[in-house]
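One protein chain is absent from this view; the other protein chains keep their places.
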Amino acid sequence: MNRFPKWVIHLGLGIICAAMMVPFYWVLKTSLTGENIFAYPPSLVPENPHLFYYVDVWYSIPFFRYLVNSVIVSIIVVVANVVLNAMAGFALTREFMGKGAIIMLFLSCMMIPFQVTIIPAYLITRDIGLLNTHLGMALPLCSTIVCIFVFKASFDAIPKSLIDAARIDGVPDWMIIFRIMVPLSQSAIATNIILAFIWSWNNFLWPLVIIRDNDMQTLPLGLARFLTVVEDSTGALYAFCIMVLVPGLVIFLLAQKQFIAGLTSGAAKG
Amino acid sequence: MAGVELRKVAKRFGDIEVVHGIDLVVRHNEFVVLVGPSGCGKSTVLRMIAGLEEITSGEIVIGDKVINELAPKDRDIAMVFQDYALYPHLTVFKNLSFGLEMQKIPAAEIRERVEAAANILNITDFLERKPRQLSGGQRQRVAMGRAIVRRPNVFLFDEPLSNLDAKLRTQMRTEIKKLHETVKTTVIYVTHDQVEAMTLAERIVVMRDGYVRQIGSPDEVYNRPNSIFVAGFIGAPTMNFIACRLTEGPQGLSLTLQDGSALPIPAELAERYGPQKNRDLVLGLRPEVFHQDEAPVVNGSRARIAPTIGVVEPLGSDTLFFFDLAGTEVVVRMPPLVGLRRGDTLPLTIDMGKMHLFDAATEQVL
Amino acid sequence: MAFAIRRKRTRELLLIWFFLAPSLLIFLLYRIIPLLWNGVLSFEFWSPYKPAEFAGLYHYEEMLLYDDVFWQAFWNTAIFMASAPIGILIALLVAILVDTPIRGRNVYRTIVFMSYPVMTVAVGIIWQWLYNEKVGLFNYVLVSLGIVEQGIPFLETASLALPAVIVASIWQVLGFYMIILLTGLQNIQPSLYEAAAIDGANAWMRFRRITLPLLRPSIFLCFVIGIINSFTNFDLIYVMTDGGPSHATELLVTYIYRVAFKLAQFDYAAALTIVNFLFFVFLAWLANRLAGGEVGAVETG
Partner (left out) sequence: MNWKAILLNRYAVTFGTVAVVTLAWNTYIAMNDDGIIGGRVIGPQGQPVAGAAVVLSERTLLVTTPRGRTTTDADGRFTFTGHTFHRIWLEAEKPGVGAYPQTEYRMYFKGQNMILDEPLQLEPSAGGRSGKPS
């Protein structure tokens, strides 16, 4: 529909992409710069680039500990998400009394932003003794309504005759789930894995509320705390930023297709 | 060695009974086609035989066992689905071997059986492909292959050709017939297409609204339909139905149409239809019992009419002419006639010996 | 036999509820009970150390009549929301450009989208550095071009802090808007454009009469996301300004956090939360209304 010449489009997109990339570049540059980073004027390319800020971050805070915490929480969240959402999604493909009510309940839960529930959620978590634990951090994220509907849609799309064929082939009912349903829902599973990973990896407010113990901090908490503790080492702070961003970005770039598919299907669901 | 027997088999979904106590005996190695309009319960019957639907009442016997409570896999059946139901995530080979693996059959034997089936169906070249890389006809073959490898006693086909285009459908029809001759087993085949039923079946079961309306060989069902429904359902173009009354005149019995014109009844049928005098009847005439005036009529007496042609549909080998006969639109099948068009007069002879006469109230044949 | 069928059905029902139970439990525990609890809490005097006492509308009165910070946070949240159209407009432009069949559009798409999955805390830190008074990129550019004499302390100036944070927020969510709009664009049948071209519509007419109306659900969806975003943009504010200077960037959500977890006034924070929630529901309802029920009205199928 556009009649713009190609170079105009390329120029426009080039400018926008540059604007989108500049912050990333600026941080990367700062994290590598050897000279005094408060020197004026700031240079556009890193001078005397070195990696020592990364080494500083690694040793000056328990980076590895934070990384492990983040990874543990993310693994709990991802596994729980896939299993629980698939189960709930499967249940919603069946007919039963109160199905409509359950769906309404799920949809209205989507209307309750997590931020709104944070105080009682904190009190509840305290009462069941999960403050300062990985499970406590992971639990609220363990099932997500959007992904339940992604699974439901995916299961609904499997032709009923395929299940019949499997029954004639002699597959026991419980194995139909693993032999037929799961392999055919791979994209829903991938979507769920990626969304759950990004959500839990980036989660900040909830851990901030329930984690007091230094040993239990996750990377975003560590990052935010690093900001306040270490005033004079900007280079290390930005090295920290890069170290935190890389895993998320790598996962995103690897699984871009499923990620975007998941977001749009989730978004289309409200 | 296994026939299938249905004894008073019924199915209800909640309060609605969709199959009403059907009795049917399918002999060993017989090819039986269940045919009927959609919603007549034919697929439900098939799925009950397969064990995919619970049987509400009655019994189904395969061989000499009542299999009501058996799981599908223990019934010694195989089924080909309308949409093929191939596992999209498995290769053709795996699709074929899946059921055998479930039965814990040794790998060597699985390979042998799959290759044998692939040979019969000419799909050896596609064994490593995924279903989505196949054409419709190839998928159809794989679906049949999956049934063949199981070496079942009974094959169940659920409208297997309805997703194919017309040409392929004809071709696959022939292949299914050949297959039945190669792999001798009992076959129960469901379709809504009467042509498929006529060409494939040794016996046809015509169903409607959850009841069996007629069971018989294709010849019987076509030439001796027991009701207006069966007569109208089998055969294309469909049989012409004309409301009439049986009256006795000076020349003997004749059928008086609504416009007062009369068609004579052949002498040899007079005795059979005699008792029906002065009742509302329906005359059934197949399109091919009309002949051009000069054409020889082999048996029975003739009736002559000379209608004005309405719509003309040339089919190549034949031409269909539509015209009005006593207020009813009638179609006749003729050899291609040159030069006749809308508005022309077409003098016809009706071979009244091949007529069907039905009771207008009960719609049963007389 | 009927007995056997019924038993099978019972087993299936049990399985269904067993499958639903964990998810339901989580939502009950972390969505529904908290919401109700908040409602109760907001009418009480309560702290972790004292037994609860009925307070009536005390907290609401306090908030609506006397709490200037609440009103500031409220208006900041509203401004944050009102900024959504800017991002959507840019995203629409990008989406249209990316939707053209040019080489490398997938690369462009990826780059524009890349800011979305990035950790918001890191986004805050990155932008804080860009806004730095002395060596931030913005001030460097401004000074080099001679627009200003000296670097501007964006995040320390009351009037500039909120816009500065909003820019960072738009930067992060832009790619998400773009993907939604792009999906919307790609769902428009090309034959519609061809039909319009045959009818003699020029490019602009086609955009106005076909693209925009058909894109309306996607655009409204972006608005809804923008609204949700302005309610949930805690991480960014917390890192960049912590609500400062003097509450210039305080949002309702940061204020709730501060009142609850810094000042330990859980009861008052609960009242804030309820007001926040009602505001949110009202806006969601409004957006749904304006969109003619096309957004958020999720089919149950």
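In this document, chain identifiers A, B and C correspond to the written order of the chains, with residue numbering beginning at 1 in each.
Just so it is clear, contacts are C-beta pairs under 8 Å (C-beta built on N, C-alpha and C of every residue); 3 or more make two chains touch, one makes a residue touch a chain.
All of these numbers come straight from a predicted model, not from anything done at the bench.
Student: Under the definition given at the start, what are the shown partners of the omitted chain?
Tutor: The chain that is not shown touches these displayed chains: A.
Student: From the listed residues A:A80, A:L184, A:A236 or A:I260, report the one that touches the chain absent from this view.
Tutor: The one listed residue touching the chain not shown is A:A236.
Student: Thinking of the whole complex, not just what is shown, which of A:L51, A:M104 or A:A157 touches the missing chain?
Tutor: Of the listed residues, the one touching the omitted chain is A:L51.
Student: I need the residue numbers on chain A that touch the omitted chain, in ascending order.
Tutor: 36, 50-52, 55-56, 59-60, 230, 232-233, 236, 250, 254
Just so we're on the same page, only the chains that are shown with their structure count from here on.
Student: Work out per-chain C-alpha centres and flag the one nearest the whole-protein C-alpha centre.
Tutor: A
Student: Please flag the chain sitting at the greatest distance from chain B, going by CA centroids.
Tutor: With centres defined by C-alpha atoms, farthest from chain B sits C.
Student: Between chain A and chain B, what is the gap in Å from one C-alpha centre to the other?
Tutor: 58
Student: Can you check how far apart chain B and chain C are, centre to centre, with Cα atoms defining each centre and the answer in Å?
Tutor: Inter-chain centre distance comes to 61 Å.
Student: Provide the list of chain A residues touching at least two other chains, using ranges where the numbers run on.
Tutor: In chain A, no residue touches two or more other chains.
Student: Within their complex, state which residues of chain A touch chain B.
Tutor: Per the touch definition, chain A meets chain B at residues 159, 161-162, 164-171, 180, 183-184, 186.
Student: Within the complex, which stretch of chain B touches chain A?
Tutor: The touching residues are 47, 50-52, 71-74, 77-79, 81-89, 98-99, 102-103, 146.
Student: Where on chain A is chain C touching in the complex?
Tutor: Going by the criterion above, the answer is residues 1-4, 6, 9-10, 12-13, 16-17, 19-24, 26-27, 30, 37-42, 84-85, 87-88, 90-92, 94, 96-97, 100, 102-103, 105-107, 109, 111-124, 139-140, 142-143, 145, 148-149, 156, 198, 201-202, 204-205, 208-209, 219-220, 223-224, 227, 234, 237-238, 241, 244-245, 248-249, 251-253, 256, 259-260, 263-264, 267-270.
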